[in-house]
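Shown next, in structure tokens, is the structure this report addresses.
With one protein chain held back, the other chains of the complex are shown just where they sit.
All chains are identified by letter, namely A and B, in their written order; residue positions are counted from 1 within each chain.
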Amino acid sequence: MKYRRFLILLITESLILLGLLLWGHYRGQTEFVRLTGLKDLVTSLMLTDLSIWTEARYTRHPSQTDLFSAFQDCPGCLEHFPSGSIVSVPPHLRRPEEIP
Amino acid sequence: MRRHLFILEFALSGLCRRRYKNLALLVAYSLLIFIISSILFLTHALKREAELLLQSSPEITVQRLMAGRHALVPVDWVDTIVSIPGVIDASPRYWGYYYDPFTGANFTVLGVRSSEFPLKGREDLDPEDCLIGSGVSETGLLRTGDSLVMVDPEGIARPFRVAGVFSTSSSILTNDLVVLKEETIKRFFQIPEGYAVDLVVRVANPSEIDTIAKKIKEKIPSSRPITRTEILRTYESLFDWRSGMVLSMFIGALLAFFIFAWDKATGLSAEERREIGVLKAIGWDSSDIMEMKFWEGLVLSSLAYLTGTITGFVHVFMLGAPLLESALKGWSVLFPSLKLRPVIEVYQLMVLLFLTVVPYMAATIAPSWKAAMTDPEEVIRS
Partner (left out) sequence: MILHPGIVALLGSSAIVNMMMLYSAFAGLRIIRYWDSKSSSALQLSLERRTYLLSSILSFVLGVNLLGLFLFIYTADDLHTQFVGAMCATGTLNANPIGWWVLGMKLVLFLFSAVWIFLNYLDQRTEDVPFVKKRYALLLVMTPLFVTEALLQLRFFLGLRPNIITSCCGALFSENSGGIASSIAGAPVRPMEYLFFTVVFLYLIVALCFIVFQMDFLKYLLGGLALVFLPVSIASIISFISPYFYELPTHHCPFDLLQGLYGYVGYPLYISLLLGTLFGLFPSLSEFFKGRSELPLRRWQRLWTTAGGISVMVFTAISVYPMLFSSFVLEG
């Protein structure tokens, strides 16, 4: 019977997903402890932002920027202002070693 | 109950008979769900990470605006700010960016006072020492004991001895950091005496933060206070925006897929038409055919949904989202390893359901009705 095989497949997949969610929950607890350790680092270094995008000021420190700072650094970077996806990269920024 | 199971059985047999066509559909469907779930899971996990970590960021940071740009803050603002009731302490912060021409990476250079020195087992940092994040260490091939060379504004190369490397587990915070002593960074960047980059204000009672920020703005009109809740809210909407943006760019692909599903369900092959005609001729009701078609859609959707979600979860939380990394990275030379806390809520799963399964089911309603209305006589005669 095909429907048995299908149901078994469905249940297996659901169980895997459930297992992953439980694993995530469990890992989340242990990770929570690690992150609480990191919070001390945030306090002592007085950090305000995550170090994810290092390409420009406004992506490295999104919380510290102004409305217009996107255009002060480099248009075309991955950024949170819509116009950045339209303006292209100026030639002097294309080859990093040529910067004076 | 048995009747429904038999119809399900029949639907499965039908799917198996057109194995390759349905397999192609299933793969495309799962891939779509995989990509969307990866985006949702990743941005959600980053959001939660930011929310948790930045809770201990400074209550208020004060910047100075001059001609609409950030400018150095006079250190004597500290006295003005400390005189506001409710403020425990205000201290200058020294930090900046350094573009490293050898690796093409941007570092964030940060000054610390000895009292807040974060490395365990050591009392103090020597003036010529630095601590570096794991990203800096990797791109510059630097280990503890080596020296990091940075060029100061006068063009003189200055070596700093690497006193320690931040562990990779903290890379989401420290990946691009170069930590120097406060006096060293002032000297290196040549920050004029009596000025700082910005000020950090500590407040005793969290509920007073907004009032105090407002008072700072009133006393020093050229200042720009940023409160902690604003930082948290910015991150919240930043990631929503990013995932929403990616999703809306993805709508084209979604639509294409649903049109494909629609088309696949509408364009019945002659064989399928005959099959339905025979079923009706031997006494199946139209609603039974519709139920069979519904089961077909549900079988495909549930398998694709589960497969897509599972692979998305594994991709983001076990493998560190390698496929999305290049898209997220942009121009950043330094990018932290994404070891994220696997936090998923029912909410993400439901949004995923609404973005994929609901439109799919909607796209197949009308075609399956059309199929069920096939006239048996007409089909068998032709």
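As a convention for this text, a residue touches a chain if its C-beta (ideal position, glycine included) is under 8 Å from a C-beta of that chain, and two chains touch if they have at least 3 such contacts.
Note that the structure is predicted; figures quoted are calculated from it, not measured.
K.L.:
If the hidden chain were put back, which of B:Leu31, B:Met245 or B:Leu268 would touch it?
P.N.:
Looking across B:Leu31, B:Met245 or B:Leu268, the contact with the absent chain belongs to B:Met245.
K.L.:
Pick from B:Leu5, B:Leu232 or B:Val379: which residue touches the chain that isn't shown?
P.N.:
For the chain that is not drawn, the touching residue is B:Leu232.
K.L.:
Of B:Ala24, B:Val278 or B:Val358, which sits in contact with the chain we cannot see?
P.N.:
The missing chain is touched by B:Val358.
K.L.:
For chain B, enumerate the residues touching the unshown chain of the complex.
P.N.:
40, 43, 51, 65, 68, 210, 213-214, 216-217, 224-227, 229-234, 236-237, 240-241, 243-245, 247-248, 251, 286-287, 290, 294, 345-347, 350-351, 353-355, 358-359, 361-362, 365-366, 368-369, 372-373
As a working rule, only the chains that are shown with their structure count from here on.
K.L.:
Averaging only over C-alpha atoms, locate the centres of chain A and chain B and give their separation in whole Å.
P.N.:
Each chain reduced to its C-alpha mean, chain A and chain B end up 4 Å apart.
K.L.:
Please output the residues of chain B touching chain A within their complex, sorted ascending.
P.N.:
Within the complex, chain B contacts chain A at residues 5, 8-9, 12-13, 16, 46, 49-50, 52-58, 61, 63, 65, 68-70, 93, 97, 99, 101, 104-108, 110, 112, 116-118, 133, 135, 169-177, 179, 198, 200, 226, 230-231, 234-235, 238, 241-242, 299, 302-303, 306-307, 309-310, 313-314, 317, 328-336, 341-344.
K.L.:
For a test of understanding, state which residues of chain A touch chain B in their complex under the given definition.
P.N.:
1-3, 6, 9-10, 13-14, 16-17, 20-21, 23-25, 27-28, 31-32, 34-35, 38-57, 59-60, 62-64, 66, 68, 72, 74, 77-78, 80, 96-97, 99
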